[in-house]
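One structure is given here, and the rest of the page talks about it.
Incomplete set of chains, arranged as in the complex.
For clarity, chains are labelled A, B and C in written order, and residue numbers in each chain start from 1.
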């Protein structure tokens, strides 16, 4: 076998296993999906190519593909939306793809999501214009590349948990997202925790657990 | 002046400003405390030396010092404990000082805290023996140095948000905590977010916000 | 000449030279194989492209190619299998290609190999289900990417030598396998030694020496 599916996971941690598609062949992905389909759960694949999606479509007609987020989604069970919501905030237009991975993950796991787009610190009034949506969320995901300063500023303005997601958007001494990662880890604002560079999925997942508390 | 105290912070984010004592002289610390005392809030200083504590004691008799956590605490207002609790879990004995900073922060902010000590992955049955305390927490702080694998293992066993704190415990290719930091950021278990190396305070603060949701 | 073949190596260290194909042209590889064929040994080429394989096939019809492991194998002498076996354990599906390089190396050098697939720490019960196969091996190779925590957990459960192989599976702050490499070097479980990132060959080779002791 190529995989040992963790069928027991939903019972243990509340959600079924998610397929990390990068570095797997489309055949491997399709095979894993076929095993998971037997449990009739909703299925999520992240970092999936269009080719992988097309392979899966052969065995499951209602699979959906999000080009921006690179996600494969199969909805087999109805999803009830939470009352409280998660705000997904991006610093720039280029961070949208990571933010969308977070939003789709959160939505599939039954959370209401509000998107706030392109409010980076270089034009801070843009942030103030959207502050209410952000403040009224139960959890806030902040996605930022370049220098990644946005979570620090928001952290000083709200009393909600912030999950900061550094992105690999940038060049030169950005070092593939290292710059915003360090920024977020060293934030002098409190209430900020951090996930891996470009890990929209992880942020959406953690936000979901917190939103459901 | 040497500081612009953020008196407004409690209103904005729910907690008064906390004093980061490292790199400040004992006179600077004492001066900042004296200004904050006027507001009659509870006061927390982190990474404080015994000398700083003694300087502060001159102007505030009921200040407390925790040698292990290197914290200065002044209690001016009664603290009501939360019903739900935060679990603070450590991988090894050497991680205790960071864990204690987290626990003291959380307690000062009104949270009940349960400590689980020295249950690192090298003897995983020790973890299983304490799993109930961990599972029943509302939020879990996991403190680990060396390779920092403990959050990954706990992450696969519980459905609560985990805040992982890498410590600088280790040597050689540990690079002052870089090894466990990377481990935690790359965890293939979900539901884990990360704070800076040795940042017990940040973990306690974030856990507190979540526990109060 | 383009190479100085180490014909004497088998006498010195017990195994003939192995061809590291990366960074060599297919003509260079074929030329080296042609020289080695004269000694009638079994021949192994690692990190070989399909093109290199096809070039070699022109001069040696019974050459085999493993797409997953990227190995070229020529069997000229019968291989006797060892009684004791080497366990090759992977944390995830994406680590299979490195694991297969290790397994093929070990098998070509006359070792029995047992494969245990996709038992990473995020679902630790999967590991417990396979623990017997692992415990009864004479040597254990553990292949893991992402945060690479699996060797630490196994190290706390068995009394056999573990060779840990970090893989470059992951993204962001994984830094091409640096994260699991550091994890494994800093393991607080004992009995673990480490080889280079993605070096399945090296793990298979060392395991073989130990298994033959």
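Rule of thumb we're sticking to: a contact is a pair of C-beta atoms (placed from the backbone, for glycine too) under 8 Å apart; a residue touches a chain by one contact, two chains touch by 3 or more.
Fair warning: this is a prediction, and the values are worked out from it, not measured in the lab.
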Ask   = Which copy number describes the whole complex, given 3 displayed chains of the same sequence?
value = 8
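By our rule, only the chains that are shown with their structure count from here on.
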Request  = Would you kindly count the fewest steps from subunit B to subunit C, each step being a jump to a chain that touches the current one?
outcome  = 1
Remark   = With centres defined as CA means, the chain nearest the overall centre is A
Request  = Taking CA centroids for every chain, report which one is farthest away from subunit B.
outcome  = C
Query = Just how far, in Å, is the C-alpha centre of subunit C from the one of subunit B?
reply = 43
Ask   = What whole-Å value do you get for the distance between subunit A and subunit C if each is reduced to the mean of its CA atoms?
value = 35
Key: Touching two or more other chains - residue numbers and ranges from subunit A   = 9, 12, 20, 181, 196-197
Ask   = Considering the complex alone, what residue numbers of subunit B touch subunit A?
value = 9, 12-15, 18, 20, 138, 155-161, 163, 181, 185-186, 188, 190-197, 201-203, 205-206, 209-210, 213
Request  = Note which residues of subunit A are touching subunit C in the complex, please.
outcome  = 1-4, 6, 8-9, 12, 17, 20, 22-24, 28, 32, 47, 166, 168, 176-178, 181, 196-199
Request  = Note which residues of subunit C are touching subunit B in the complex, please.
outcome  = 91-92, 120-124, 146-149, 152-153, 155-157, 170, 172-175, 178-180, 182-190
